[in-house]
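Of the protein chains in this complex, all but one are displayed in their positions.
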Amino acid sequence: MSQRKVAVYRKEHFNAAHRLHNPQLSDAENARLFGKCNNPSYHGHNYELIVKVTGEVDEKTGYVIDTKILSDLVKVHVLEVFDHRNLNLDTDYFKNLNPTAENIVMVIYDILRKQIDSRYDLKLMLYETERNFVEFPVG
Amino acid sequence: MSQRKVAVYRKEHFNAAHRLHNPQLSDAENARLFGKCNNPSYHGHNYELIVKVTGEVDEKTGYVIDTKILSDLVKVHVLEVFDHRNLNLDTDYFKNLNPTAENIVMVIYDILRKQIDSRYDLKLMLYETERNFVEFPVG
Amino acid sequence: MSQRKVAVYRKEHFNAAHRLHNPQLSDAENARLFGKCNNPSYHGHNYELIVKVTGEVDEKTGYVIDTKILSDLVKVHVLEVFDHRNLNLDTDYFKNLNPTAENIVMVIYDILRKQIDSRYDLKLMLYETERNFVEFPVG
Amino acid sequence: MSQRKVAVYRKEHFNAAHRLHNPQLSDAENARLFGKCNNPSYHGHNYELIVKVTGEVDEKTGYVIDTKILSDLVKVHVLEVFDHRNLNLDTDYFKNLNPTAENIVMVIYDILRKQIDSRYDLKLMLYETERNFVEFPVG
Amino acid sequence: MSQRKVAVYRKEHFNAAHRLHNPQLSDAENARLFGKCNNPSYHGHNYELIVKVTGEVDEKTGYVIDTKILSDLVKVHVLEVFDHRNLNLDTDYFKNLNPTAENIVMVIYDILRKQIDSRYDLKLMLYETERNFVEFPVG
Partner (left out) sequence: MSQRKVAVYRKEHFNAAHRLHNPQLSDAENARLFGKCNNPSYHGHNYELIVKVTGEVDEKTGYVIDTKILSDLVKVHVLEVFDHRNLNLDTDYFKNLNPTAENIVMVIYDILRKQIDSRYDLKLMLYETERNFVEFPVG
């Protein structure tokens, strides 16, 4: 059964505050574009992050990747940075970048891509709510 | 971070009655093919619709598409047509087309494709129950 | 461990069409009271039914009641009557009774109470949607 | 079927930022008691609120209470106050009260109890996350 | 707001193997009573445990009980005993007691009741599957 690729998914979560705001635009323009999501005092979400790692199944372990190791990578490099934080104030990533779900998922991808061996494909799903979620990369 | 594509998902729902029935077949053939789903008095479902829109992230907004706008499009063009309706009797789409999940998802795709700018890719998931669902288009 | 009571829950589901309509009221009054739920062509739901049976744990089996037996009772006496049916048209229960979630749960209670030994307490939850549900009896 | 009581549940949700902090305690004491939940920049949650209203089924409507009316009450009196807000900064309720799930659920109860006729019993469940939730009143 | 009681819920999970078998009965009787659940090689479940602790809200913390402390209690006294174990073989509790959901929930109650201050009420829900679950104590 060598040479057969499987995708492994691991679901993690973090709770964070944020505010949709593009600092290069006027307050009026931000209010118009982002409505109640632009509230200057912030609001927040229970974010659910699904990490998908695709690769060949190792004959010795029967694993593509040990999900314990994958989970620990996400804990150290993502959850410790974002969980129980204010995305706009407490992280460098969103000082000048609007923390939309689209931008958050791309930022987390850049963080995790460096931690996961290049022989694996990596894809992320990020749920901001049960009804709004994003995926990166596509295709 | 321009030129990077993200997929945005929005989940909506509607409650409808339907009956599986192909008017070009005999009653006996319909009963044989569709069993209890062919009940002439109809039955119904809580349909969950997931709309996936893929495109480039706009640098100004950080959005692929504002999910509020996407949700409103689905409300006006899909939910107002199907929610709390009898799919066979109350809509023109299924006068001569059997309202299977496969046909419903293709009909909704044709409706939404016209409303969403062609620079976006569009894909739909439709849940008839938690255990039966469909996706269109594929690939 | 005798003489200790446990509550056992079993979840079942059925798909049905219905229409909120009180035949003793005028059409105008029905339309005013029930809005889109009064659609004469019906709409429908995936109903989830949770049956809670409370009693003493049998020392021999370790069961309050075998959930396989409980599930079969619900299948024969509830699902075969309501699943893939039109509640208003296909059942006698709602010929003169408006099939609101409140009335449906009381009807199902009357059906199941006769099938379940009186040494057990019985309570039902009925989900019409994920966001609207009812419980009977109370207290 | 008069004189039979049913409980009706309606589920709503809101997204908010908060910080666990008792202004009458020192910063060190707050940090010790609330750990990462005391982050001065706030974090946030997708709160799920379940409102349970118990009463007699009205013979005319078949309703205990119209869930559309119940949902509108919650929208006006709870969601418009808490959704996309910072609980500590944007509401008067938590200026001097620590916004723990316990305190939030009691505050919302006090708000809704005034809006719902006294012939109904009222109980609330508030989910801060899928794994942490509270109920008030008890018994 | 003192003297008002709130119920706090914490959800945990563990994965275990088990076999329904009453060692005081014959093999034939066990097979008859428990069917495929009596498989001598065992089968298994993802158990979900919901712990409900009811008490007065502490004015200083705004907590009934810190869910972090509650979660740690469950981890040490329940999960470390049952998670990734065979309930029949690896624990003393089920050497002579059939590990039905009813018996498991009463065993876990006895374990946790000793760890949680008597000023709190304690109740447990145990999900063996999404469709079969139990509650103890009742009332």
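In order of appearance the chains are A, B, C, D and E, and numbering begins at 1 in each one.
The criterion applied here is as follows: a residue touches a chain if its C-beta (ideal position, glycine included) is under 8 Å from a C-beta of that chain, and two chains touch if they have at least 3 such contacts.
The structure presented is a predicted model; accordingly, all values stated were derived computationally and were not measured.
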item: Visible chains that the absent chain touches, using the contact criterion stated earlier; value: A, B, E
item: Of E:Ser41, E:Asn96 or E:Ser118, the one touching the omitted chain in the full complex; value: E:Ser41
item: Touching the absent chain when the full complex is considered, from A:Leu20, A:Cys37 or A:Val64; value: A:Val64
item: Contact partner of the left-out chain, one of E:His18, E:Lys52 or E:Lys123; value: E:His18
item: Listed residues A:Arg10, A:His77 or A:Arg131, member touching the removed chain; value: A:Arg10
item: Positions on subunit B where the hidden chain makes contact; value: 20, 22, 25, 33-35, 97-103, 105-106, 130-139
item: Absent-chain interface as seen on subunit A, which is shown; value: 1, 4-12, 52, 54, 57, 60-64, 67-68, 121
item: Interface residues of subunit E (partner: the chain not displayed); value: 13, 15-18, 36-37, 39, 41-46, 83-86, 89-90, 129-130
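FYI, only the chains that are shown with their structure count from here on.
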item: Closest chain to the centre of mass proxy, which here is the mean CA position; value: D
item: Candidate from B-C, A-D or C-D with the same interface as C-E, over half of contact pairs in common; value: C-D
item: Subunit A and subunit B, separation of their C-alpha mean positions in angstrom; value: 28
item: Per-residue overlap in subunit B, given as positions that touch at least 2 other chains; value: none
